[in-house]
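The complex appears here without one of its protein chains, the remainder shown in place.
What follows is chain A.
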Amino acid sequence: MKVGILALQGGFYEHLHMLRRLAQETGWSIEPVLVKKPSSLRGLDAVIIPGGESTTIGVVARRVGLLDELRDLLESGLPAMGTCAGAALLAKSVRDRVVGETKQPLLAVMNIEVVRNYYGRQRESFEVDLKILALGEKPFRGVFIRAPAITKLWGRAEAIAELDGVTVAAEEDGKLALAFHPELTGDTRIHRYFLEKVKR
């Protein structure tokens, strides 16, 4: 399984580390690829878009010609997981809690609306145990850092995790948008959930 990790800016090494751990735990053969140029997109089975600053990732991706090629692949069905900034890039609509509309470049492939900095600034960043039915009984530690939230879902998009009635994880046709950072926890269940579908 060839899994690309968009490596322009943000926590891409942390996802790389999680994929290696997952491969050890499950015995699956996972080949992680750091994606910085359109040429590294060839032959990928899935792609991960890490947390970071979504404006930065979008601006650089457009500059190096990744944005349009990646969007084409995602539209034709390539599975993707976006965490935090990654979730914003996958969304069709992005707003900021304070500033409102943003003009940032997006991949726009999921039928969700993401509100950036939903919980406030770094001071308001937090950790909390989430109930995610798809992962079983054991709670999943959600690490929310200047985190967004998913405020609207339409079409085939479905919520898979909520916090106080607000969606923090959504799924649509093999694409996963998360407001929190599973790569900072050492718990591989979300990466496993994502790649199990890719394997099939």
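In this section, a residue touches a chain if its C-beta (ideal position, glycine included) is under 8 Å from a C-beta of that chain, and two chains touch if they have at least 3 such contacts; residues count from 1.
The rule is short, and it goes like this: contacts and distances are computed from a predicted model.
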Looking only at the UniProt record of the hidden chain, which name from "Nickel-dependent hydrogenase large subunit", "NADH-quinone oxidoreductase subunit C", "Putative cobalt transport protein CbiM" or "Pyridoxal 5'-phosphate synthase subunit PdxS" is the right one? "Pyridoxal 5'-phosphate synthase subunit PdxS"
Based on the whole complex, identify which of A:Val33, A:Val60 or A:Val166 touches the chain you can't see. A:Val60
Have a look at A:Ala108, A:Val128, A:Val166 or A:Val198 and name the one touching the chain we're not showing. A:Val128
Which residue numbers on chain A touch the omitted chain? 7-14, 36-37, 51-53, 55-56, 58-60, 63-64, 84-85, 96, 98-99, 102, 116-117, 120-129, 143-146, 181, 184
